[in-house]
Each structure stands twice: as structure tokens, then as C-alpha cells.
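Could you have a look at this structure, given as C-alpha cells, before my questions?
Removed: one protein chain of the complex. Kept in place: all other protein chains.
For subunit A:
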Amino acid sequence: MTIIELNGLTKYYGKNRGIEDVTFSVEEGEIFGFIGPNGAGKSTAIRTLLNLIYPTKGSAMIMGRDVVKDSQKIRKFTGYLPSEVHYYEDMKVKELFAYSGGFYKKDCARNASYLAERLELDTSRKIEDLSFGNRKKVGIVQAMLHDPRVLILDEPTSGLDPLMQNVFFDLIREARDKGATIFFSSHYLSEVQKLCDRVAIIKEGRLIKVENMEDIRTNQFKNVSLLFHDASKANVNIDGMLQKERIPHGIRFLYSGSSRALLDQLKTVPFDDILIEEPSLEEVFIHYYEKGGVES
């Protein structure tokens, strides 16, 4: 069953582009990632799904309901975590949870305290005294306290320390095991890699492609720098080498393929030093961008 469906979704803010003609769908039980650099239009797409903003063209459905017409119904079974977490400063955390839970026709108190406990969040504190990371936790709890069927999370992990990120990932997996479908945005590829089944990549408002994580895993990206004392040896050719550039005392390139194959090939290269790094999303994007998403 298709849970989230975007059909040629387009949003312009006056003349400024938000997103253009974005089409893809998320299936039931999936953890679906949505990645792109800042300003690519991730939040615009997500806010349109929540009907915070109205689409200029195109449409979107959540569980078969139109996001504009049936917005209120959709929000009954949807949980949303905004990228910027701002709550009523005068409230205590537990008051906010009670306020939040009060909008649903069921008792959410127990679930809220369970989630808060898992995230080690002190619910007796005032919102205004909370750090950014703790506010993020408040956001996660208020998005999940009514056991939503659909979870839409806009950059959920920013601000959480690595330990809490893992707790959060566990909560996401638990929700999925209970039957929820999760759609979340990020600008960290590694985070998406850890969690997602599929991922949509967006840049400058346009969908570049939707990939299976399996494919991305076999098609790993690495940033490789090779340094040579003798610059004349720097003529290297490796299968899967992209965007080769010269740097002082060596070369640098983006590698796409399996890491093992990379190591096998590097054995024969007479380098003096080597640096293999996780590429930034930007670099991977440039790769996708050059290919233009033609290849599937």
C-alpha cells in the first residue's frame, strides 16, 4: 500500500522556487529518507505534506487522502517533527505533552512518559530552560506520543548527541515494527544509510532520483586522497574513479563502487600516504548532478 504520494508537487514562494515537479511515493512500513543540501526544498516538500503551506501546482496524498482537502484527518494519524523546534516557552515539558495529547481522542500520557524516559528527558522542566538538544527530544516525543501511522520528521537528529541519536533510531525502528511508515529528511548521507530502506535525493527543488539503500550500499562513495613524493608517479587509474583532481603532492578523487574493490586496486599503486574519507553529501551530489539522474 502506498502511504505517501507526491504528484508533480510544485511550490513557489512568489517568484522564488521552493520545489518543482516532485513526484515519488513511500510504501507502507518503509523508512524513507529524503536528502539534499540546505535550501534544496526538503522542508518545503514536508510542510506541503502537512498543509502548512499550499502547493502552487500538483498534489500529494497521505494514506489515500488529499493533503489539502483532508488535512485535518491526515493529522490524526500523522506525527510531525519540524526542523526548527519551538514550543510555548511558558509551559513545562509535561504541560506541553498534555496539550499536545489533548488534541487526539485517546490517552497519550503513558506513551509520552515512556518516550521521555527513553530519551532521558526531564518533563518537569520549563521549555524556556531547555537546551537545543532537549528541545529536539520534546519535539520527538510530541510527534510520537499518539502512536502515529505516519511519521514525518524534518532533520530529526540535528542537535542530538550520538548516544541519543542511537536511542532515537531505536524508537524509529520500534515504531516501524508496530506498523508505522517513516519519512524523514536529513543532510547526512551516513545517517540515512544507517536507517533507511529507500532514499529520495533532491537538489535545487528538483527530485534527482529515488534509490534503494541496497544499491547505494553496493555503490559506496569514498573520498580518496593519494600523496606521492615523486609527482611523476601520480598517474593513477582506478575503476570507479570520479572527478579526479590534482592537489599539491598528489591527487584526490571520488570513488564509487565497493570499498573492497578499491583496496584491491590500490595495492598496486605506489603511493606514499593515503587518506580515505566519507565524502560530504555535496560531493556525492555533484556526482549525481553530473549524471543528471538519467541512469537508474
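Basically, a contact is a pair of C-beta atoms (placed from the backbone, for glycine too) under 8 Å apart; a residue touches a chain by one contact, two chains touch by 3 or more; residues count from 1.
In the analysis below, contacts and distances are computed from a predicted model.
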Checklist entry - According to its UniProt record, what is the protein name of the omitted chain, chosen from "Tryptophan synthase alpha chain", "Multidrug ABC transporter permease", "Na(+)/H(+) antiporter subunit C" or "Hydrogenase-4 component F"? => result "Multidrug ABC transporter permease"
Checklist entry - Where the complex has a chain not shown, which of A:Thr78, A:Thr157, A:Thr181 or A:Ser256 is the residue touching it? => result A:Thr78
Next on the checklist: Considering the whole complex, not just the chains shown, which residues of subunit A touch the missing one?
Outcome noted: 13, 43-44, 47, 50-54, 71-73, 75-76, 78-80, 82, 84, 86-90, 99-100, 102-104, 142-143
